[in-house]
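Every protein chain but one is kept in place in this view of the complex.
Our next item is subunit A:
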Amino acid sequence: MEDEEIEEGMLVEEEAAPPQPEKSPYEVLRESKSSVENVVAKMLSIKKEAKPKSELRELVTQMFLNFVTLRQANRSILLEEDRVKSETESAKTPVDLTTLQLHNLMYEKSHYVKAIKACKDFKSKYPDIDLVPEEEFFRDAPANIKEPTLSNDAAQDLMLKRLNFELFQRKELCKLNEKLEIHKKGLQETIANRKKFLNSLPSHLKSLKKASLPVQNQFGNMHTKKLKQHHSAELLPPPLYVVYSQFSAQKEAFEEKIDLEIVGSVKDAQAFARQQANRDTGVSTKGETSRLEDDAPDEEDDGQRRRKRPKRAPTKQNPDQSGVYQVHPLKVILNVYDDEASDPKSAKLITLKFEYLLKMNVVCVGVEGSHEAAENNILCNLFPDDTGLELPHQSAKLIVDETPAFDEKRTSRPYKWAQHLAGIDLLPEVSPLLAVHDAPTSDITKTEAIMSGLSLYRQQSRVQTVVQRIRSRKKAQMALVEQLESLMKLKWPALSWESVPWALHAPLCRLHGCSPVGPPPNLASSLPVIDKEQVQEPIDADSVGQSGSSKEELESMREDGELPSLVQVASVSDDKLVQHKGDSRRGISLLSKRPPVSKAKPLSYKRHNEELDFLLDTESDVDEPAHIVPEEESGVPIQCFEVAGKSWVDFGAREFRLVLTRSIDLEKRNVKLEAKIKISMEYPLRPPFFTLSICTMSGENLYESDDSELYNELRAMEAEVNLHIVKMLPQNEDVNILGHQVCCLAMLFDYYMDEASPSSEKRQSTSVVDVGLCKPVSGQLIARSFRGRDRRKMISWKDMECTPGYPY
């Protein structure tokens, strides 16, 4: 473009150039142009002024001349242009060449700059390599590395040497590594071998263990069994675990003659524990379950367990497995042996079964193999006020709120002492498996609390106390049964301890009858009622019935609005009523238990009432102003009230009727002393309680009660038998206390009869007149047999024999 302009410019220059010698073509062009314009203007003016065409000729010629110059000028301009063009062309070639050269050089330069930069940016690897420090290199490097010079640069040389050394070292290490690897492989092989051996070892041991079982049995060392028991003990609920652990500790530490066993399905217990863990935490711990499962196969191949399997089956089907009475599958069996017998295994006293009711958190105890009702249970009232009918703590009561009393049908019962044994008072109420997951801090405080509780437990020697109590209870019951049997056979009980007067006294009275009263307890059914004729006698039955019914009688009397206080005019003797009062005084608590089956009772009651009515009539006839006080409060309910507060005392108490007779004269008059003996479960701690009544029978069927006459004497005899002789007996005679009481009663009865019979002299005095070598001595001491306002009869004991009155 530029070139073209330049060309044009040049063209313009060339146009003007040719006429340069004279006139430049451009000037020519301009002059001719202006002359043309003049001519045209002249022509136009001629045309306008219509001047003759002649002048035009001239002008046209001039025109043509101008045109010729124009053309000439144009041509010379073009020529000029061509020449300039060719000149330019020739000048352009060298310019192009130099431009190309410049470009090449520029490229070369940039390449070099780039190469320089790359060189400058180059980085060596060596700073990344962990080299041995220099001084170490100089110290350790071998000469063949240190000696040769590898580079002129000293630093470079050193570096290279160091690198070489490094390389050398690394190669060495690699070699070592390989060697070790091989060694390792060898070791692993030996380990695998040994492992294989170890794995096979348990089966060997197991077979050994199995082989040793008969030997263990032979030597009475039940090691395997114990281990197994300990194993299943871990699955026990905490209360039973406390029972188990404390009993076994007691056994081992003090050689207590007891045996412990855990029965029940281990599998069920495991399942239960797992279920418990799941429910409590929501997450079952792997370790726990795996441990539990580990146990299972171990238990499986046990011969002992297999034997127990059928035994377990019925308990499983028990309907009360669910609900509030849900029982933990494991139970603890405790065998108590006699601690005085020479051979420990021979004298098993009692077997107890402890079980745990999950819902109620109570431990129940029952006598294994006994299905007796609660009141005959040997364990009731082992400690005061513990009948086992009530649930021991409030929370359990809340659970079974619809039935506040414990299920009567169960043979094992929640005695309070069982709870104490199980340490329920000191255990926190959490399941054993849950405790594991607790936060460590709370766990520590909890375990501390349990530890202190357990030490208290040991201090109180609960286990020992209970075992002793159970033992003495059982022995006492056995002794009691023996004594009762002897009484039922109408034999005087044999007393081994003879340093009391009644033991040596040969009773003059006859043991006429002895029979149980009240609801037939186990003993009554097991022992034959010997006193058959006695029972069949109508009046006898009547009197029993009366005494049995007197409470209801009294109550109904009050309900009827009759006047129990109304007593017959003194001249009329109604001995029965008196007898009633005497009986009901103490008999009340027992009477409620009597099933109202006696036919004699309502009859006698009626008759009695009629008598009362009659008496009322006669009296009101006789004596007008007599104001008869309608008495609501009699002496009877007072006693009743007192007894009501202590109903537990009579729980399980049995009552017996003992009849002693003595003929007092030749007319075949007999005096009959009837003793109601109430034997509480706490025998002999609570000695049997005698309630006496007396009557005279003349001939066969005439009865005459002497109760009111001898009232004070009877009470004194009661006090003697119930209270005073108990104090005289030594501890070890405790269990025979019933025999002592009966013998003592017989002695007292004999004695009273001797006194009462008119033949005996009432008063005696010993007077002495000593006539001899010395001065006569005289004087007398009056012998007395009664004393005091209650006309107490006196007995003096001389060499273990009694004489009426004193001083004899």
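One rule holds in what follows: contacts are C-beta pairs under 8 Å (C-beta built on N, C-alpha and C of every residue); 3 or more make two chains touch, one makes a residue touch a chain; residues count from 1.
As a convention for this text, contacts and distances are computed from a predicted model.
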Point to revise | Per UniProt, the name of the complex member that is left out, chosen from "Glycosylphosphatidylinositol anchor biosynthesis protein 11", "Trafficking protein particle complex subunit BET3", "Small ribosomal subunit protein mS29" or "Putative transcription factor WD40-like family" | key: "Putative transcription factor WD40-like family"
Study note, to complete from the structure: The listed residue (A:85, A:410 or A:784) that touches the chain absent from the view is A:784
Revision key, fill the gap. Out of A:37, A:108, A:385 or A:448, only one touches the absent chain, namely A:385
Check your understanding: Looking at the whole complex, which of A:165, A:337 or A:417 touches the chain that is not displayed?
Key -> A:417
Review point. Which parts of subunit A are in contact with the chain that was left out?
Key: 383-386, 415-417, 420-421, 460, 462, 465-466, 469, 564-571, 573, 578, 581-582, 585, 622-623, 625-629, 631-635, 637-638, 640-642, 682, 685-687, 689, 708-709, 711-712, 715, 718-719, 722-723, 726-727, 756, 758, 763, 766, 768, 770, 777-782, 784, 786-791, 806-807
